[in-house]
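Here the complex is missing one protein chain, while the rest keep their positions.
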Amino acid sequence: MAGDDERIPVLDVRGVTKTFPGVIANEDVDLVLHEGEIHCLLGENGAGKSTLMNVVFGLYQPDKGSIRVRGEQVQFTGVGDAIDHGIGMVHQHFQLIPVFTVAENVILGNELTNGPFLDINEARRRIIELEDKYGLAVDPDAKVGDLSVGEQQRVEVIKALFREAEILILDEPTAVLTPGEVDEFFGVVRSLVDQGKSIIFITHKLREVLAVADRITVLRNGKVAGTADPSTATQKSLANLMVGREVVFQVAKGDAHPGDPVIKITGLRVEDVRGARTVNGLSVEVRAGEIFGVAGVEGNGQRELVEAVTGMRPKIGGTVEILGQDATKMSPRQITELGTGHIPEDRNKHGVVGAYSIADNLILNRYFKPPFARRWLRNEAAIASEAEELVAQFDVRTPGIHVAVDNLSGGNQQKVIVARELTGDVKALVVAQPTRGLDVGSIEFIHNAIIALRDKGVGVLLVSAELDEILSLSDRIGVLYRGRLVGTFDGADATREELGYLMATGAAPESEEAAS
Amino acid sequence: MSMGTDQRDLEPSGFRLKVQEAFQLQPVLVPLYAILLSFIVGGILIALIGVNPFEAYWALLRGMFGSKDNIAASVARSVPFMGSALALAFAFRAGLFNIGAEGQLLVGGVTAAWVGTWAWMTDTPAIIAIPIILLAGAFGGFMWGWVPGILRAKTGAHEVISTIMLNSIALFLVRWIVNSRDPVILRDLEASVPRTEAISDTAELPTIIDSQPPLHWGLFVMLGVCFLIAFVLKRTTFGFETITVGTNPHAARYAGMSVDRIIILAMAISGACAGIAAASEVSGTNQLFQPGTFALIGFDGIAVALLARANPIGIIPSALLWGSLLSGAPLMQQEADVSIDVVRIIQSMVLLFVAADAIVRYIFRVRGEAEAHIKASTTGWAGQ
Partner (left out) sequence: MSAQSIDLTAGDLVEARRFGRRQITGMVFGVAGIALIALVAPNITGDTRTFAFEPPPDALDFSFDPPTMVTIIGLIYLLAGGLSFLPQQFDRWAGRGQLLAAAATIPLILVVALGLSATPATNVTNLFDESLVLATPIALGAMTGLWSERSGIINIGIEGTMLGSAGVGFMIFATLGEASSTTWLWIAILVAVLTGGALALLLAVLSIRYQINQIVAGVVINLFALGLTGFLRSEVIVPSGNSKGISTSEFGIPLLEQIPILGDTFFTGKPIHYMMYAVVFLTWLVMFRTAWGLRVRSCGEDPHAAETLGIDVIKTRYRSVVLGGFIAGLAGAWFSMESQSGFEDNMTNAAGFIALAAMIFGKWTPGGAFAGALLFGFARALGSRLQFLEVEISGFGIPSEFFQSLPFAVTLVVVAGALGRSIAPAAEGQPYRPSK
C-alpha cells in the first residue's frame, strides 16, 4: 500500500519550517497521508512532532512550506479553518473543560441551537449516535472532571468526529492508558479507519508504531530523519533513526545488596483532593541499597502514595516508618530532615521555583541551615559556592548559577532537582516519574545517578508510568492497582507481559474472578 | 530552551558591560517618561477648560516644592502612604492581595490613641512612650491583618473579600469607639466633632518643620520600616520563604516551608506596617485619633505600592510623588482655578503608563523589551 503514491493524498505537507525565537522546531518537513491510512509520526520528546501537528491544525502558522488537503492548497489562519477542512486533533494534553459536561465540551465552538438557546437534547442525541457508530461509550451528561482518563480521551475523539473530521491527528494518545485500554483504543482507531477516516498517530513508543502503522515518518531535531515501512522495520532500526545513535536499552547496573528497611509502609490509606480513597491498605518495605519500583497505570494512587510518604498529604490510616522512626504524622520538613530525598512528579509545580536562580533552587530545602544561613540571615557566598559545585558535578548546562531555572531546558531543570535531592545526607529517596518528557541524554544521566546512589546503600522508592524504566532500574517491582500492591516481583524475573496484565486487571491470569 | 548560552555570548561582557550598566538609564527612563506623559494628558484636560496648563503646573510645582514649608508639607503627606503601600507590598510578595490597609490603619490608629491616652503615659519619658505608642499601632494593625491571614490559611477564605469585610467592620468599630457618648469609650466630650482625647505629650513624635501638615519624626520611622522590610525580604531566610510562597506555593510546601504560617505572618506583618503608619499619624500629626483623617490612605496605598512594583525601597519615591502631588494641588486650585482632581487623574495615568510600559516604549521609542509588570498573572479569587 505504501507504493500506491498515485492517489491524491488527503493531506500533503511539503517543506514546512517553523521557528520560535532561538529554536528551529521544524525544518523542511514533508509528510504525506493517504485516505484510510494510519501514518505514524515517531520521534523523541522535543523532536518537533507536536509543533508540526499544531501547524497542520492551524494553531501555528508555518514560516515556510505548503499544506494541501485533498490536493487543495490551504492556508490556515486559525483552528477554525482546519476544522472546516475536516481536520480534527486529539491533543496530548486534553483540551477539555472539567467543569463542563461531556455534551457541553463536545458542542463548544460548534453549538447546536434551538432559536437563541443551546439545544442540549439534540447534542445528546447526536453524541449517542456517534458513540454507537464507533464504539465509544461515555455518558453525555457526566461532568468531564469526574471521568477517567480513558473516558476523557473518548470525549476528545467524539469532539473531533462531531465536527465531521476526516483526518484525525492523535497526539501521544496512549501515554495515559493502561495496556488493556491501549488495545481497546487501537480497536477504536481501526474502526475509524474502516469507516474511511485517515489518521496521523504521534508517539514515541516503538512497539505501538509497529502494531498500528501503515506508514512511518521519523522526526529528529525538527527534521525528517527518515521514513520506514512497518513490515520491514524493527524496534532497533526505528530507535536508531529516532535518536541518531545506538540506543542502549538496558541500564548497566550491578547486583543489589539490600540492607535494613529504610521505608516501611504498613496498611497505608490516603485520600485524593476530591476525597476519593486512592491508596487503600498499601504495605511495602524498601530496604537500604535497593530500588523498589512501583509499576501501575496512572491514577491508581501513585501520586497520593508519594505525597503521603513525603509528608505532603495527610494519611487516613496506616503508618509510615522512615529509617526506623514513625513518620506518619511528620511534616515534609521533618521527613526531609530524617534524610529523605524526593524527586517530585511535577517538575514545574513542585520541583523548582521557575523565577528563581539555579543557586536558590539548589538550596530550596536547606536554605535555613548552616552554611547557607547564619541564624536567620542568608549567606550568599555559601549559597553561590554550593551552586557552582553542584552545577559542575551534575552537568547542568547553563551560562551561570544566577540564571533563572525557567530559562533551562527540561532536562537541565530536572538535573537541578536531582542535584538538590541527591546531595547531603540522603538515606532514603522517593522518586516519581523522574524522566518524563526528557531527552535521551538526560534520561541516561539521571538513571545512572539513581543507581549510583543505590550502590552507596540508599533505599529508593521509584514510581513511574514507564514500564521500561521500572524494568531497567528496579531490583524489586510491585504492581499498584486501585491503591494496593497486587503483586511483587524480583526485578530480574519480571516480564513486561506479566506486569502489564496485572496493571490492567489487578490479578494474575488464573485468579481473574477474585479481582475487583 | 537552553539557547540562553548563545545569546549571552553575544552580549558585551566584563568591563564594557559595567560601563554600560553605569550609564544605563532605562530603568529610570521609563518611569520618567510615564510621568511626563501623564502630565501631558493632565495638561490637555486643563487646556480643555480654558486654563493655560503651564500656569497651572507652575502653581502645582510651587505648591509642591515652592518653599521650605511646602516641601515639608509634601514630604509629610507622603509618610502615611509608605505604611499603607508596604501593607500591600509585603503581602503581595507572599502572593496575597491585601486591600485591607484601610481597616488596618483605623484599628492601628485607634489602638495607638487608646494607649497614648493611658494615664501613666504622661509620667513616662518620651524615649519609652514613643516606642510604646508606635508598637501599639503596629499591634493593632497586626491583629487586623492576622484575621484575614488565618482565615485564608485555615479555611481558604480569599483575603480580598475578607479584607473588604474587615474594612467595613473596622469603620463601624472605630466609629462606635469614637462616637459613643453612652458609655464614653474614647470620645472627647468637649469636642464638637467625634474624636478621641489628645494623647499624652510624652508620646508625641517630635516635629521637624511646623508645616501644614507638620513634618515630624514619623518620616524617619517609616523610612526605617521601608528599609527593614526590604532587608527582611532580600537577606533573611524568612524573606526567602515569603517570596517562595508568593512565587510558587506548591514548591514552597514541597521544600518543607509551612505555607500556612507564612500566609498568616505575611498578612499580619502587612497589617502592622499600616498600623505603625497610623500610629505615626496619631502621634506626630494630630495628637489624637479621628477616623476621617485616614480616608483614602489605604486606597491610595494600593496604587503607591503597585507603582513601586511592590518593591519596599521603590515605595519611598513612589509615596513622595503621591504625597507631594496631593499636597501641591490646592495652590494650583487657588491660583489657576483648576480642580485638584486633575492631580488624581495624573496619578492614575502614572500608574497606567508604568504598568503598561509597552505604551511608553512605543511612544518614546525606548528600546528594550516591555517588562512583565510584577507578576503578570494574578491568582484568581480561589487562590492556588
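Order of writing sets the labels: A and B. Residues in every chain begin at 1.
Assume contacts are C-beta pairs under 8 Å (C-beta built on N, C-alpha and C of every residue); 3 or more make two chains touch, one makes a residue touch a chain.
Remember, it's a predicted structure, so these values are computed and weren't measured experimentally.
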Of A:D28, A:D139, A:E321 or A:D346, the residue in touch with the unshown chain: A:D346
Given that one chain is not shown, which residue among B:I71, B:A126, B:V160 or B:L223 touches it? B:V160
Using the touch definition from the top, which of B:L32, B:I49, B:I128 or B:L228 touches the missing chain? B:I49
Contacts from subunit A to the absent chain lie at residues 54, 57, 59-61, 78-80, 83, 89, 91-100, 104, 107-111, 113, 116-118, 145, 149, 152-153, 159, 176, 272-275, 298, 313-314, 329, 346, 349
When the complex is taken as a whole, what residues of subunit B touch the one chain not shown? 45, 49, 97, 99, 151, 154-158, 160-162, 164-169, 172-173, 175-176, 179-180, 182-183, 249-250, 253, 259-260, 299, 302-303, 306, 338-349, 351-352, 355-356, 358-359, 373-384
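Basically, only the chains that are shown with their structure count from here on.
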Taking each chain's mean CA coordinate, subunit A and subunit B are separated, in whole Å, by 46
Within their complex, subunit A touches subunit B through residues 22-23, 310, 312, 331-333, 336-337, 342, 344, 346, 349-356, 360, 364-365, 367-368, 373, 376-378, 397-399, 403, 407-409, 412
For a test of understanding, state which residues of subunit B touch subunit A in their complex under the given definition. 1-8, 235-238, 240-241, 244, 247-248, 250-258
